[in-house]
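For this depiction, one protein chain was excluded, whereas all remaining protein chains were kept in their positions.
As written, the chains take the letters A and B, and residue 1 is the first residue of each chain.
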Amino acid sequence: MKRATHAAETNQVGRSVPRLEAWQKVTGRAEYVHNLRLPGMLYGKIFRSTVAHGRIRRIDTSAARALAGVHSVVTAEEVKSVVPEPFYGPAFHDQPVLAIDKVRHVGEPVAVVLASDPHVAEEAVHLITAEYEELPAVYDEVEAMTSKAIVHEALKPAGTFPDLKHLKGVKNTNIALDFRLRRGDAAKAMAGAERIFEHRFRTQQVMHTPLEPMVSVAECTEDHLTIHTASQSPSFVRIEIARLLGWPENRVRVRVPFLGGGFGAKLYIKLEALVAVLSLLTRRPVKISLSMDEQFFTITKHASTFKIRSGLTRDGRVVARECEVWWNGGAYADIGPRVTQKSGFTAPGPYDIENVAIDSYALYTNLPPAGALRGFGIPQLVWAYESHTDLIARELGLDPVEFRKRNILREGRPQATGTPMRDAAIEKVLERTAALLDWGKPFERGSGTLRKGRGIALGFKACIANTTSLAAVQINADGSCTVYISTVDMGQGSDTAMAQIAAEVLALPAESVTVVHSDTDVTPFDMATLGSRSLFHTGNAVKLAAEDARAQLSKLRTELGLPADCAVADVFRKKYGMRAGSVTGVGNFIPPYTPPDANGQSDNATPFWMIGGTGVEVEVDTETGRVRVTRLVNVADVGTPINPRIVETQLSGAAIMQLGFTLFEKMLFDGEGQLRNASLAEYKIPGMLDLPPEIVNEAVVSEQSTGPFGAKGVGETATFGVSPAIANAVHDAVGVRLTELPLSAESVFQALQRR
Amino acid sequence: MRRAIQFTLNGERVEAQVASHETLVEVLREDFGLFGARESCGQGLCGCCTVLVDGTAVSGCLYLATLAEGAKVETVEQGAELDAVQEAFVERAAFQCGFCTPGFVLMTRQLLAENPDPSDDDIRHYLSGNLCRCATYPEIIEAVQLAAKKRRPQ
Partner (left out) sequence: MSGGIALMLMMKAGVLRPSRLVSLRRLGLDRIELGAKGELRIGAMATLRALEKSPHVQQGWPVIKRTLRTLSNVRVRNVATVGGALAHGDPHMDLPPLLSALGATVTIASGGGERTSRVEDLYAGYLETTLKQGELVTQVQVPALGARKAAYLKCTTRSADDWPALGVAVVLDGEKPTIFISAATDRPMRIASAEAAGRLQIEGDLHGSAAYKKHLVSVYVKRAIDEARDARR
């Protein structure tokens, strides 16, 4: 693609710049670790547990080792020779590189076969046998609270969560975290309320299924390790691997090209510790590339149970809300505790409620681990509170939109944490969702076997805090610009957005900017690409870095006695007498933050809010229970979009993904914790034929005053309201209320039978 | 046991030593460094491994390489310039992470070769075997319509 280098004539932000990497992606030349091969590389294939909970009695790798072409077979014993304490995790150091003494879920990695030919490695895996002494297992999150089946002998909090220290060494519990928030006096207000409503909602375990399955490659020298990995969190990987090895950070290099999808699956440590150890053991590059099926055993989305109780005045004002949320974290905590806590505090919804009590529990169970998945716990919460809200409105005989208007949080009002709402266009999103759904117009529900209905839902999320991003912006001797960031482009368009931001500051065409992909030897620290934080944090850092570079050039012009409009190339030529030199600006963005107190109260709990509204029209086939979404409206407050077209595709894409989680995706386990549908043949994700015929996406006019050029995150926003909007529409259509996801045809049909 | 086979790859006569169990996708990647076709679902359902054999789109991860002997094999890497389909995908922002994109491009070319003026319904059915987890489906449909328009003689 042609790269323009002349000064920009139009704005760079607010323009639908085509993605910088368009040529690579449409010609199949984009770089993914999936494609990486290195000379002398060994492929690793994983031997996995076949029981959900058990002590490892014996692992027999002799037949595998004897197979021609097998380089070696590795178990925890060999791992410990390189890393004596091989436990990792962002919240708890509870996850072993390979199973030690126990296995805690079906599919847990127990051993690895290494060979130059991946087929040989695969064949050898089938020759490994293991014996387990099975232990009682627990699979349900509520049951796990009190179950005698204990997944971890003792809790092992990491240093990353200061408020988990008190849990170190605690035994005989599956409760990894118990988050508590109290505002006002919910019990008293509830007792005095004129109307009380209580409901219980459940969601299911699902998986991200990025089409590029998780993959990592490690190569080492005597004292240096390079990990090429499909990861959303390269800086974290470096820190954690350095910690595990006891090496300084600058001896561990983490490189990330494009990701073939992430959605939260490729975070923290997945395969990186394993390949690092294997490379150190073999002194050869080692690649582990999961199959699609194996992803289901690696990281998933929390199933949940949410009991929600509200006390209202007779005229429909919510005066108290009690929330109890159980999160099914699976066998290893991963980032579950943060979901429990940081999403947990939004459990009452975007509503102005004086008295709130939240108890949010992260539970261990003997299922594959749960972690971050687009929405980060918010969709599960919104499922409950927006279904609950609709049920209350119906009971009170109030229009669902009017009822919400009566209770929503407005600018400046304190949220459940006590943090005042700022730059959160809740009312506008609600109004636009209703308008785009023609809510004010009469709606024909039909009288035959096909019934129509419509529904609305409103959700919000607090951006994770506290986190930081750094960026470097280099102006080269010819005036061209290079941006160095550790934010990872996994399809959300971060490269393009950051280029636009730098270009806007430097008055260059965005298309002319080069963005260097994450390489911890080159690009500066970034907390991670997750939770829709990057546009705000890294964007601000890039803006600061570009401003710094611009200021340095300005200073240089002054020093050299050159006019303010002197071209950059001429400035450098004047300074060095030839084409030479560069200027590097740096930016470090740290938003203000106040950690919550023992009651979860803080005056600054988050740097920005995401607001998402969903409106749907559905058609229900009452003979089969089949639900078809005929119209899908996605409305969001994303501040002022940097790239309107990318914003639109992110809203649309997130909503369609959530459609799958709402209508048909579900990981199905039998009574022994065995997963029955670990493949795309049996775990169906949305395809072309599942699209609603009409989809409307809108970013409301708004501004994030602290965001770069008024922008904030968008990647997750359209996931929030999809599930409850559909359940609300089904209720509208056929008068039945479903409280569990997915809304499969059979479950709707059964509800119709029971009516 | 490897066997030498000859075939045409993106217009060029080539030779490869293939084992009987190797798939076309494996050979394209390992022997020829062509990474546009990728194995993802491994079951022929996602389309990421789409390759053209004798002008017909197949799932490369389910196609034994040895059966490509004497055939004309084409991948997304063929051609130096972007064609109308690729241009349309760029213009309509019809991709995000890009992992599924080569498969969609190849299938779209096939669709338009068979049906130069497809309806939305035709497009959805023809591309029902190509999955996009980023769910860029609406934009892809727009891109296909735009590509059809670009390809029609003015």
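Keep this in mind: a residue touches a chain if its C-beta (ideal position, glycine included) is under 8 Å from a C-beta of that chain, and two chains touch if they have at least 3 such contacts.
It should be emphasised that the depicted structure is a prediction, and the values quoted were computed from it without experimental measurement.
Although it is left out of the displayed model, the omitted chain contacts the following shown chains in the full complex: A, B. Interface note: of A:G660, A:G673, A:G710 or A:P724, the residue touching the hidden chain in the full complex is A:G660.
Screening A:Y32, A:F403, A:F709 or A:F749 against the full complex identifies A:F749 as the residue touching the chain left out. Where subunit B meets the chain that is not shown, the touching residues are 20-21, 23, 42-45, 47, 50, 56-59, 62-64, 67, 107, 110, 125-126, 128-130. Where subunit A meets the chain that is not shown, the touching residues are 126, 623-624, 626, 660, 664, 668, 676-677, 681-682, 684-690, 744-746, 749-750.
By our rule, only the chains that are shown with their structure count from here on.
Between subunit A and subunit B, the centres computed from C-alpha atoms are 30 Å apart.
Chain contact summary for the complex, subunit A toward subunit B: residues 16, 18-19, 21-30, 32, 34-35, 37, 119, 208-213, 258-263, 291-293, 490-493, 645-646, 649-650, 652-657, 679-681, 685-689, 691, 695.
Of all residues in subunit B, those touching subunit A in their complex are 21, 29-30, 34-38, 40-43, 45-46, 48, 75-77, 82, 86, 89-91, 93, 95-102, 105, 123-125, 127-141.
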